[in-house]
Each structure stands twice: as C-alpha cells, then as structure tokens.
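Removed: one protein chain of the complex. Kept in place: all other protein chains.
Here is subunit A:
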Amino acid sequence: MAVQSDVIDDAGPYDRAKALSAFKLGDVTFYWITRLSAISVLLILGGIIISLIVGAFPAMQEYGLSFLWTQRWAPSADPPVLGALGPMYGTLVTSFIAMLIAIPVGLGIAIFLTELCPQWLRRPIGMAIELLAGIPSIIYGMWGFFVLGPFLANTFQPFMIRIFDGVPVLGAIFAGPPSYLSLFNAALILAIMVLPFITSISVDVFKTVPPVLKEAAYGVGCTTWEVVRSVVIPYTRVGIIGGVMLALGRALGETMAVTFIIGNSFRISSSIFAPGTTISAAIASEFAESDGLHQSGLILLGLLLFVLTFFVLAAARLMLMRLEKKAGN
C-alpha cells in the first residue's frame, strides 16, 4: 500500500515536537510528585518529633530529669506533681509478661504451620491467625473488659494467689485480691494481640530455610523437633528476634486494648494482679480533659514512649534487613 507521504510530512514535525515537550513536562511533573510524596514520609517523622518536643517543653522545664523517677501523679495538686515512673513501670511489665506468653505460643504456631500441619489445614489456620491481627484493638479492649477480666478474676487469679500464698517473692508477685482491672489482664490481652505478628513473621522467616538443609537433617535421622531446634531456629535466629522486637514495639505502644482493663492507677504495686497504668493508657484516658502543665506532662510521656518504640522498632528492622540480605545472596 502506498503511503501518503505528504500527510505525514505535514503533520509529522509539528506534532512530534509538541508531543515530545508534553511528554517531557508530564515526566518531570510526575517525577517530582512522587519524589515529594516520598519526602513527605520524612516530614511526618520530623513533624512528630518536633510537635512532641514543643508540646512537652513546659513539663521538661518544670520537672527535668526527676520526671523519670517520680512515682506521684497529682495533676490537680497546686502546683501539679507529675512523675512517669508508674506508667513506665506498667508499660514495661505488661509488655514483658505479654512477650513471655506470646513468644513461645507464637513460635509454636509457626512451627506447627510450617512443619507439622497437613497441607489442607495450613491456609485456613494461617488465615485465622492473620485475621486475629486485623481485629481493631478496641474490640480486644472491650472483650477484655466484659469477658476476660471477670473470667480471670473469678478463676485464674484466685487459683494463682492460693498456690503462691506465703512463697517468698512469688507470693508478692501473685498477691491478692483478684481484680477485674489488673496489669496481668492487660498483659494477657496484649499477648493475644501480638501473637499474630510473631507467628506471621516467624512463618515467613522459616520459609527462607533452604529445603535441602532440612532434608539433609531428616536424612540423617533427626526428629521434627531436632530439625527445628538445630537447623531451622539457628538459621533464622536473627529474623525471629526481629519479629519479636516488632511485636514488642506494638505491645509497648498499644492503647485501646489495655486502657479499659488496666485500672488507670499510677501507684506501683509488686503484684501483677493489682491495677496499674501504661503510658498510652494514661494519655488516652486523661489527655482530652487536660490542660496546661498536665497536658504537657502527658505529651512528655508520649515523647518517652515514642523514643522507646523508635529504638525497639529500628533494632527490629535492622535485624530483619540483615536476614533479607542473607536470603537474597
């Protein structure tokens, strides 16, 4: 077929230049839109840090470092006396107990899913565990308040209190009276919440173990447990620790799941069945009705929490990145 060259000659150069410049403009615009959006992530982090420091400044000036080891929290005193010791203690203790429960159970589920579970059951159970991660935290809190708290106070807590009554140290940790609102109840809810994080990351890192390593171990006669203990876990140790730290970061900052059931008491008690508070619970329950120095103190608590979780999460990411590099090689 003959080409009508005159048409092309007429239209060609003009449209081409126009199209090219339009392309160029579109390219540059799109590049900068995406680049600025990417930079906005850094701006958000900067904004968080600056707004927390600005908000916390009056309290920092007033209390200085003594904020960290003062237990008294009396916002309505004149002048208000504020100390972070109670909430910090509660945050660390609930997270610690939660991890104590969630790590073995989470790893157990991961081992079950990767090594023991029949193929057809893997997806439904894996999905159920992941859905557990999707349930909003206020639902956990509400459920803990209405169902788990009363249940624990009537069964588990009296049982433990009776068993350890009179035993040194343990007797003080498991001291009565049983309570609907306690550090332990909050920790158990936290454990249920972070369980899916530990499980799903462990399953992911367990999958990075080269099958040939496991097959070799099975081939020399190892039992499933021996393969897991001597091959899978050593190979994935960094990743597991990363996953655990990630879950710890979640537990430290979790708010709604604990606010209802921790009791909001700023007094430190040796018993884990006594009410307490965490940093996030203190902020959630007091911030909306606070002002002046009280509000600034709460923001300072928030700043402490942010610094704490930032380092935990950063360590977690660094560890997971190390494992990714290893898997990539």
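Heads up, the rule we're going with is that contacts are C-beta pairs under 8 Å (C-beta built on N, C-alpha and C of every residue); 3 or more make two chains touch, one makes a residue touch a chain; residues count from 1.
We take it that contacts and distances are computed from a predicted model.
S.K.: Name the absent chain by its UniProt protein name; which of "Phosphate transport system permease protein PstA", "Acetyl-coenzyme A carboxylase carboxyl transferase subunit beta", "Glutamine transporter subunit membrane component of ABC superfamily" or "3-oxoacyl-[acyl-carrier-protein] synthase 2" is it?
M.R.: Answer from the record: the omitted chain is "Phosphate transport system permease protein PstA".
S.K.: Which one, A:L252, A:L293 or A:L323, makes contact with the chain that was left out?
M.R.: A:L252
S.K.: Using the touch definition from the top, which of A:V105, A:I173 or A:I233 touches the missing chain?
M.R.: Considering the complete complex, A:V105 is the one touching the chain left out.
S.K.: To test your reading of the contact rule: which positions on subunit A touch the chain that is missing from view?
M.R.: Here the touching residues of subunit A are 23-24, 26-27, 29-31, 33-35, 37-42, 44-45, 47-48, 51-52, 54-55, 104-109, 111-113, 115-117, 125, 127-132, 134-143, 145-147, 192, 195-196, 199, 223-226, 228, 246, 249-250, 252-256, 259-260, 280, 283-284, 287-288, 299, 302, 305-306, 309-310, 313-314, 317.
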